[in-house]
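Please find one structure pasted underneath; my questions will follow.
Here the complex is missing a single protein chain, while all its other protein chains stay put.
So, subunit A:
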Amino acid sequence: MATVTAPAPKAAPGVLTRPAARKLLALAVAAAILVPFAVTQWGGATWPSALTVDVSEPLGRASDWIIDNRDSHPLFLYFFGHVSNVVVLAVRAVYLALLAVGWAGVTAIGALVAWRVAGVRLALGTAVAFLACGLLGMWVPTMQTLALMVVAVLASVVVGALLGLAAGLSDRMDRVLRPVLDTMQVLPAFAYLLPVVLVFGIGVPAAVLATVVYAAPPMARLTALGLRGADKEVLEAVESLGTTARQRLLTARIPLARKELLLGLNQTIMMALSMAVIASVIGAGGLGDRVYQALASVDVGAALAAGIPIVLLAVVLDRVTGAAGEERPGESRRSPLTWLYALAAAAAVAVAGRLAGVLEWPDGWELNIAEPVNRAVDWMTAHLYSGVPVVGGTADWAAHFTDWVLNPLRDGLQWLPWWSVLLIVAALAWLIGTWRTALTAVLAMAAIGVLGVWNPSLDTLSQVLAAVAVTLVIGFATGVAAARSDRVERALRPVLDVFQTMPQFVYLIPVVALFGVGRAPAVAAAVVYALPAVVRITAQGLRQVDPAAMESARSLGATSGQQLRQVQLPLARPALLLAVNQGVVLVLAVVIIGGLVGGGALGYQVVFGLAQGDLATGLVAGAAIVCLGLMLDRVTQPTVRRPRKGA
């Protein structure tokens, strides 16, 4: 069947073997020289203590110094203090405004904006979502989260657009910013929390700023991308008419980048929501805080009551801002007058609500789902956790997964000599990417050792590896199925759409209900979170395989299995590598958050550091998370950079 693979000459073996062999040889030579030296100097499996630097003490001192000087040092008085005050005031103002408009007014405004931007169906959806938030008794937390989001999104958009403008217009800025933004996008949300807390302390300002830092990069990236991607000939034509640089920017470059700008807005909003919820750990309040408190006491019912509004908010925000980016021929351009009518109608509803005295959500309309849900969970705990005939039980599964997969994997990693871990990282990164990515990966891994968190990091790594393996097996299988059958694809699409918009945090709720707390539920949440992206990228990659190659394979009489193995999979290799990379990045983000539900390791150290005010421990863990994220991204990074998934 060699002839069938002929149209795919750059598939796996042919080209890969030679340079791969050369790279491995070079690495082996380097290892042969360095390893004996390393072993005689610093033997043993774990990272040698001689090579660690104790940073927790200076960090602790720095953090103490900041705490002591927060109210007196000019830097805090005249800069951070003002930033903090402005943020608090802004969030407070938006929050009070939302409350003053009342639930009817907010719902009406939301629905009318959705109607103007995205049509009737989404307007109805928006109204239903807001009402559901009220029904679940979550109106006030929802408004708190919304207020924080409004401020954070505005700040992110301004910061991101300015950075993007700079990078879009200046090549030098682009060269400086691009690697920074690229790296920021692969780091887990948790890594951002501690540095902000160090400066601002726990509270709303820290939460808002962490959210801005997390949510601004996509805006910046997409702004730059849009400005740079503008049709050269259009820009030249515009220049040929004698425009000034300002006119070019305002009348051509920015309008031409409209699609990217709106996509950036969409991504920024989704990232902001995701982070605003996670930032409950550092005092964000609102819905995230309800989930966080409920999870801490394993109160699944309460967590779900707060989790559902988060999901609704996410879906509505995503669909409405997503629709804004699409061209809708026909009704796209209506006069601003209709906007005016819409706003007037919303104002009327708000005033009517005020006059009728229904600002607060009426108590009688609340639906308490926490109790029934908890009863259901109790029933599940009693009947499904263990001892179900034949299949076992969910808790049994979790226990088995921990015993048979996670523990051996962790012990195995920790048993491996430290230098061999570095060697493996180097080999993988180099084989998949370039010597640069390999170098970064090895340095990042070594930095983890130097920071003195080798063992907990390997623990986190073992969870990541297990989750990635499961994700890839299920994801590739589903992706292949979706690529081969339109029916499967159609059935999957709405599910993937919803799953891809949900913030990381809410995935913890169902897994705690099913599996209790521990490392296995953290892994399960990570798998569920990363799956949609992997399935989607795989299916798209397989579907985009050159039809001519497929046709020639078919004409040679290849069975559909042969077509898949010999044509589609090799040709879709870049997409599959991208799926792996995305899978790894997304899994890491959730495995870290899993520290909140007993995942242990680095995530737990961050939570512990925050809870105990031991910022040094948390900061070291945060730095290790950054390094781990860098390492995992670089190891799986194919030579071309990827487009970024939704949120």
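Simple rule for what comes next: a contact is a pair of C-beta atoms (placed from the backbone, for glycine too) under 8 Å apart; a residue touches a chain by one contact, two chains touch by 3 or more; residues count from 1.
Assume contacts and distances are computed from a predicted model.
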* Structure fact -> Of the listed "Sarcosine oxidase, delta subunit family", "Dihydroorotate dehydrogenase", "Fe-S-cluster-containing hydrogenase component 2" or "Glycine betaine/L-proline ABC transporter ATP-binding protein", the name UniProt assigns to the chain that isn't shown is "Glycine betaine/L-proline ABC transporter ATP-binding protein"
* Hey, which of A:V86, A:V238, A:A323 or A:V351 is the one touching the hidden chain? -> A:V238
* Structure fact -> The missing chain sits against subunit A at residues 231, 233-234, 236-244, 247, 251-252, 255-256, 258
